[in-house]
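Below are the structure tokens for one structure; questions will follow.
Missing here is one protein chain; the remaining ones are kept as they sit in the complex.
Let's look at subunit A:
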Amino acid sequence: MPSFQPAAVNSGDHDGYWKHGGQSSQIHHTNPIPPNYQSPLDLNSSYDKFQDQPTTASSEGANLHLPPPPPYPPPATAQQVNQMTMQTAPSPSLDTKRVSKLQIPTNPRIASNLTFGQPKTEKDSSTSSPAVKTAYIAVSLPNPSEKVPSNDAANSILKPGMFPKSLRGYCERALARCKDEKQMAACQAVMKEMITKATADGTLYTRNWDMEPLFLIPDEDTVNKDGSPSSTNDSSLPKYKRSPRRTKSRWEPLPEDSPVLVSNDTVKYSSWLPNQKDRKLVAENKENKEDGLRNTKFSPFLQRTSNKAPQRAFKKQRLADASENGDASSDSDKEQKNNHFRKRNAGAGNLYNRRASALVLSKGFEDGVSKAVEDIDWDALTVKGTCQEIEKRYLRLTSAPDPATVRPEEVLEKALLMVQNSPKNYLYKCDQLKSIRQDLTVQRIRNHLTVKVYETHARLALEFGDLPEYNQCQSQLKTLYAEGIEGSYMEFAAYNLLCVIMHANNNRDLLSSMSRLSLEAKKDEAVKHALAVRAAVTSGNYVTFFRLYKAAPNLNTCLMDLYVEKMRFKAVTCMCRSYRPTVPVSYISQVLGFSNVAATSGVSDEKDTDALEECSEWLKAHGANIIADNSGDMVVDTKASSTSLFVPEPEDAVAHGDANLAVNDFFARPPL
């Protein structure tokens, strides 16, 4: 069963929306267990909480689908459906008004399905030519009606003579494709035949019409009878009922989707439709089945939906999981983790929903709205770069990477060397390194080179004081080291410790970082230094701190730099409180790391006077009261200063808090 579960969420959604739309009367009597209602609602709220983007996307979706001028406007289509249903069975038909009304609550929900973004959607969107799309609009109704298939089935068994809603949906879809009366008639004939046949072999209620491929319009009946596995599955339990849909690959092309139809609406949609070439590409691909996906021609195209970094997608995935688990009627998570791809492949509801999502999705990314696309088969999509340029500016990808602009590993190696030896400034190097990182990422290269790149970037960022960039590198390095790729593990363990001490101010994190250190690590010089710094910081021992500051290995100093100001101020506050009557400025200068020369040595060279000057400037800036003592040396009057100390506003403060982004810096940046 496991592989069959995920779609439960989808149907649950519709359920929920259905209810929102105030159209729940039909469901109420079919649903034996009231609590089922609550779960989809819950799901809604969790969406809202976790994912903002889909919300906007959904409203967009609604707008998109609502005012559709399809070749056959919805009422017409609905009439056809009525006709159809009248022909085949005396079932309560939906009146046209209602059909169009129903679309309103339905569509946004479909769009929200984007939360579970599907790679397939991209293909779907391209597969659906404008005409098909418009057809879709007319048929968006069936989606909600498939909400709990078992209930439908049960319902129809209870009331003989009524066709399953999914079948009605199927008919609508089939008819909606038709271009003219002739086709319409042909379709009706085919359907009639199908229904008669299905009734005869008893699969009318068991077959999953939502998954049933539509037959080709020109009267060749290519309906794949095998495509309805449900005919063998007679279990009346809800869960098992849903299963047939999932056994079919969602990658499987729909025969009716041939992108041949063109309508006036093309113009309207063309702005966000894949271009003609893409469409042709997909048309080709449609011939292939599942493996068509692996087709290289296909991959860059698919990746357009996946331009977000993989981690992000996985994060979303986790969130998505959480909400999926939240659905009582969903048996979803069984193999989510171990068979990601297959699950997505087989799972996730109705094809038509997905097409709807695809429309919104494609629209979405044209608008630059980011989408969570967590179920990409990354192996199939990995780019192999061909670019031979060593230098490349960083540009955040907004579409699938083009192999022609991606550098292969050996070029990246040269690029790294170039950056390392470049005399240019940090901003240039940062830009270059980011583009190297990007190329590594899109090609999924994770090896010693990756580690080297991140290490190099982390070091440069530290030297420059670019903490956000450093943090990015550090977290990448953490996972790279954890994967067993060699690098300067100790050096970065020390940085990590220092970072936690200086910035996180979080004892819990500190403790866990400390307990994670191996014995071997604790013997390492850099790590030992970091640990000593930690002890000095927690005890407020400024003497030790500044001694360690001067004896710091690697770039430990750079991280300590960020704490120096704080430590100095604490120290002076402490001194003013405990020393009486005075403290010599020379002593403060020496203890707090302004000068290197011990005050007692008596040597007072130029450098020392500079340091002294700097120290007294600093003291004054912080409100200390400096006087001259009997021998004319500068001393701090501790009693007077103890009440007057303050932390001045940093001079280089910028409103957005990141001095690196200062406009001046931007202008100072040399043209590349």
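FYI, a residue touches a chain if its C-beta (ideal position, glycine included) is under 8 Å from a C-beta of that chain, and two chains touch if they have at least 3 such contacts; residues count from 1.
To be clear about the criterion, contacts and distances are computed from a predicted model.
The UniProt record for the undisplayed chain lists the protein name "Enhanced ethylene response protein 5", from the options "TELO2-interacting protein 1 homolog", "Proteasome subunit beta", "Cell cycle control protein" or "Enhanced ethylene response protein 5".
When you scan A:His448, A:His503 or A:Arg580 for touch with the missing chain, the hit is A:Arg580.
Only one residue in the set A:Ala186, A:Leu427 or A:Leu510 touches the chain that does not appear here, and it is A:Leu510. Touching the omitted chain from subunit A are residues 32-36, 38-39, 42, 235-237, 239, 321-322, 325-331, 333-334, 337-338, 507-508, 510-512, 514-515, 535, 538-544, 573-575, 577-580, 582-584, 587, 591.
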